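Every protein chain except one is present and positioned as in the full complex.
Note that the chains take the letters A, B and C in the order they are written out, and that residue 1 is the start of every chain.
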């Protein structure tokens, strides 16, 4: 068989399969919708996880260590310390809050304005706010090392960080991660089953055809080819549909999500899937389709061996 | 046809369909798994939503209004106020924090122990903590009414509530609710499609059989019956499988979830579905199965009318 | 049952005119053969009688009922009066021979008590009583055809319609089957059989209708 004949055959099968799908629009749309929905969910989960990661990164970005200096430390002295700490490798950025600023904020926050106004002296110390580098903020160990290190500096009376919040975030992320993986695995299995099931029923449906083709000398690969293309195409279209569903889903959810995040003082827009993950989603749909067609056809072709095919 | 004959027929069909399902274990397991997974997700989502509601209820339980009394109000006077407010219909429970207790806590929290120790006088007022009834806590309007009402009491200088937190929670719940509904609708559609697809392929597969039965005088309802039973049974088994999947999923997630909630100081165990929702899940599976079988068979039966059945 | 065709034309959707202006009458209790070359329209004519297809023009009247006006829900009850034997057997391959033959009785709500006896009687008539538990796929071509015949007669129809019932049978068996039809006819059943086998027409001395390219060219008694 020449190359041309071979190519012609494959192209014919491809076009023929496309034709079959479009000749049965009802059933094709059904199968592809099922596959699309089954693929959309792990894809959507993945996108959600990405967004959660981005969201927590925003938080890490805002992570800061408060350094309460001894009351006797002057503002000038504090400024020097600020400048030297700005050179520290683990610190991205450092800010100073004077006792007056601190008292103003404290009054506002505590609602004890009148009571505090009666204080003759401002008892509050100078506070430095150190923003750690992202790499440090992301690791609880490095962070507590930095906090200890800064706490040992001579003018610092207390170095404090809201570690509790980091712990909560970590626990939440662990929960989300687990849930996403469990669901993704279940749904991946679902896609495999759906496509396998569709192909299986297509085969059962075309048993007679397969039997006849084998009787007139068709090889296994000849019989298999249209099913493989059909699995591939269904998976591919299902993947594209999944992409569409994810985009719609995200656009539906993005309003409440951004209003939620604005409450945390973070400007945060939901991203749907990027190009690369989108490609991966679509091509894994196609691959899953091909693979489950291959497995199913393999199982069923054995029925058509001599002595098993009751004619 | 007597009642006995009618009953016998239905029983025979039921048993026959069960037999068909068990004679093709591979294909039955495939279909039922697909349906089970598709049902498990909205079911699981629903259970998750229930748990989130429970979780936020825990928070509402802890919602409290802080009443800062004027500095000149004595503790004895404050105690009287506490007793009278305890009778208020919107207040579940009321606590008092003396200026000394408040100062101790403030010292601990702020890390300004030394600075505050140097204060001669305790400038802090008496604070009453009012826990609103759950029905009030759940409604932002009723809550702000209560806050205003309490703020107008004579000895009260300031009535304060962390409204911000309630807003965040509400926004989060809105987000979660939307996501759950979107996903539940998509998946409900998915179940319908999966079962419809399975039945459709079963019909295509048994076209010849249907045609023959109609030729020898079978009525539409006779032809329909086994498909309806098959849809019903598949939906039912799919629903049971979904229940199992949800239980497994919850037991897998419950450890990290309870460690997360313990960080919020709440003892909170994940509940899988209760009896009633479980029954609803299983029976809606069965109903969906029956319904999509009905629709699909209806569409296909029209093909077997005279002049359309090419024999 | 009385069958009456008046100027019946049947055109298939693909544009082929399979029957052209066919008119004839078959009396109640008559036995009639239908002959003609391959593609002459024999099967098409039988399909009009059994309401598998509607006539494009003209009227088909069976037992006083104009089939073109038959209400959809009554179609199953109309068909239950007819026993049909098909060119390609049309057996259900997932049911046993017994169940295949029992199907017309089950479908019409026959009481299970007498079912067994009736089915066995029908299988006995075609010589397959000992194969009742076999699946049709395990039968030879001729055996399948005989199962189809047993199914057609099991509920004692008042009209028997058969399309080449003996195409796959040897001479001896095919004589037996035609004698069986003859016997039914003797007991009052109207019988209409399409066949190529002119031998039986001669042997039984019944009237025959001959089609050629969709036209009825002969209605004589060729015996």
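Note that contacts are C-beta pairs under 8 Å (C-beta built on N, C-alpha and C of every residue); 3 or more make two chains touch, one makes a residue touch a chain.
All values reported here derive from a predicted model rather than from experimental measurement.
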Sole residue of C:29, C:112 or C:142 that reaches the chain not shown, by the stated touch rule: C:142
Identified contact with the non-displayed chain, of A:155, A:218 or A:277: A:218
Absent-chain contact - pick from C:63, C:168 or C:219: C:168
Missing-partner contacts on chain A, residue numbers: 1, 5, 8-9, 208-209, 211-220, 222, 305-307, 309, 311
Positions on chain C where the hidden chain makes contact: 12, 14, 16, 35-40, 42-43, 87-88, 134, 138-143, 146, 163-164, 167-173, 196, 198
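In this section, only the chains that are shown with their structure count from here on.
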Centrality ranking, top chain (CA atoms only): B
Label of the chain whose CA centroid is most distant from the centroid of chain A: C
Chain centre separation in whole Å, for chain B relative to chain A (CA means): 23
Euclidean distance of C-alpha centroids - chain A vs chain C, Å: 66
Touching two or more other chains - residue numbers and ranges from chain C: none
Junction residues of chain A, two or more chains touched: none
